[in-house]
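The block underneath contains the structure these notes are about, expressed in structure tokens.
What you see is the complex with one protein chain gone and the rest in place.
Right, subunit A next:
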């Protein structure tokens, strides 16, 4: 296998189309105009010595090691900053260059510790490599003079020396090894866009410093790792590398956290993971990463991880460890018994947006073909189901229209209800990069998210709407576009249904949709909205990015359709730089939806009542399928309380913590006779489980994930499953205990079955992925290499459909008793319910959930920063600490939901999207008051959790 070494071309690729031919060391080479000589040389295989250049960053030209000679030109220009020119003749190695380079290296080395043998970067240090490359054999200057290397100089303290900064949990900074190449500073600016690092001082005194000479952890640093990756020396090094040593082989795989789907090289020593390094060829991340994917994988070996199956008769009993045979046998016999007693439809299951496509496919197959019911749902229900419904209705396909690269061609970015820098950090960085290049930005969000104002980025318009008024705001924007004559009539006439458009245009033109009317309840000043709408319609390529702030509302589906209307009316569909782009939460939400996880549809979004589709599945599977839709998660829980739903198989989801109205979820689970939870840890849902099947991590299995761009990417096994089986194998064990006779030997066989059954996947196979790296569906005969941008010449449904989007206020209203609106969100370092990230050092950044409240509301209630507050809604109450901040508007409070003790979903209600039942997390009417600490409920729950997690190891079977 070996370690994958990516070629460093030294400077970024040029996008120019014009080609230029030059001669380097006697060889003719042709490259795009604007390419550096350094890069041109590397493309023909010649590595010019370099230190300050690397191809993730723009050339800087400070180290003077990369000098070359050009015939007919004076001097020795730096090859990293000198672009190619037609016909020039370049020499990379001459006597003069050799001697200059030796001199440069000699100076560097004279101020660098010579402890290479015990240095963590030994074998992976560019300084070391360059010393070798230039043939450095002696260093004439000693350390007697000024240096940064030794703490003491001639017995006295050396003022130039700085101690290591170990404040970041994942990497250390050792200033004594720094060569001040500036790569880290530029990585933080150009790649990550955080601007946390600076070079302070000048000349010999200059050094890298986070913020105003702070420690890394206290600075603005978000721990993305870009600087660590860029550093050519051991100055910035992963602590894990310091601890373990250099990796010896690596495997390309995909991050299992968010919907960006970054690809990484998992760098290994045997079966030990040493580090995850973002892969430059990853088409979603282009060599960048965030703190979660880069560093937060320690949960895979956390001591809380359960590795043996467990069973118990009652949820009040302690768990008993057992064998796989007994556990699987128990699941089969219980599901058989329950179906015999209560009927076929009394059971169901939930697929996971964190597991692979293959695993998700198998779970729904088990439920539909094995259990014989369509009671299957997925956690996408609670996040992006309205996206599927809304985009299918308007465009004809349940997914975003672009690839991430598209943002590089965008002129106006419209972000609605999404917080990319926290929720989708790597895409957030790519977006910020485009904004720094001059793209304009409109943010529609109740809260002042980071993007509104970050270094060198400022939103042109921030429409801080009242939570729950999305439809009114987006429809008002359409009003402005139509009434001010900004619609793209030519596009509409060519691509959309014109009659529908005329009806829609008349509808939005009605004065009730004018921003002057809607501002009364949306809180968005009319003039600001008008200017934002004009900018989106006329500013060039306009792209809409939206998130859960759009979908998790009672009108989530309507807002998605309103957004689609807006894009069609302005002609912003079907080419690079435009489009409608949902930012998906979990790594495989898109995949879980594609794989037929919803109760009404089979893979590829085909309704179960379609006889022809069902027939294909029935023939292949040899089992009859139900043509009636099954129950959605909230309806399963209702049915459980009513006694008609008795058993559930949940793979990799924690519905008790992630779904709204916790007490209702708990009541539903408690009413069931057999709850089977398959997960890495005893999650909150497992408190109500009878069988626990230990799951495996993404590091322990093969398969694919599909990210928010519809991109299917490989997940590759790098170590054996600690629990003994990959998750797909566990599902297969259950299926076979039920007599289904499955015989999949490898996930690639499952993908072949998916491809056979699904028209948009017919070209997908592990072999295709091996060949192309990744592919965006539809991938079939028509699009053998996949589809980066959809609806190019025509909409998938034929003509684009304009849908009338009337604002219908949610039933969840504020009043005297509950005067504030609670809205929820997430932060960078934690992920979803936090089961993984809480079990890593990421918790240092976010030890608990906090409630953000505006100073005005806080003062009225006597609430002080950092103190406990009680928060009450119609559904329940909980307590947490307050942060007093004007990031939220008066009347709005905000919290995250990463920690189980917070129980934020005790207060969310079961109102939901009208079309899909996606819960209305983003709007809950609440009251806030000072409190002394956790509520009684939280304390009881904590005790209950401890009680229900007992494991009677002493009686372990085997």
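Everything that follows uses one rule, which is that contacts are C-beta pairs under 8 Å (C-beta built on N, C-alpha and C of every residue); 3 or more make two chains touch, one makes a residue touch a chain; residues count from 1.
The rule is simple: contacts and distances are computed from a predicted model.
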Among "Formate dehydrogenase subunit delta", "Phosphate transport system permease protein", "4Fe-4S dicluster containing protein" or "DNA modification/repair radical SAM protein", go ahead and choose the protein name stored in UniProt for the chain not displayed. "Formate dehydrogenase subunit delta"
Have a look at A:133, A:215, A:740 or A:804 and name the one touching the chain we're not showing. A:804
Taking the full complex into account, find the residue in A:644, A:814, A:885 or A:945 that is in contact with the omitted chain. A:644
Check each of A:57, A:915 or A:928 against the chain that is not shown and name the one that touches it. A:915
Need a quick check: the contact residues on subunit A for the chain that isn't drawn. 345, 374-375, 507, 554-555, 557-558, 599-600, 607, 609, 628-632, 634-635, 638-639, 641-642, 644, 804-806, 808, 811, 910, 914-917
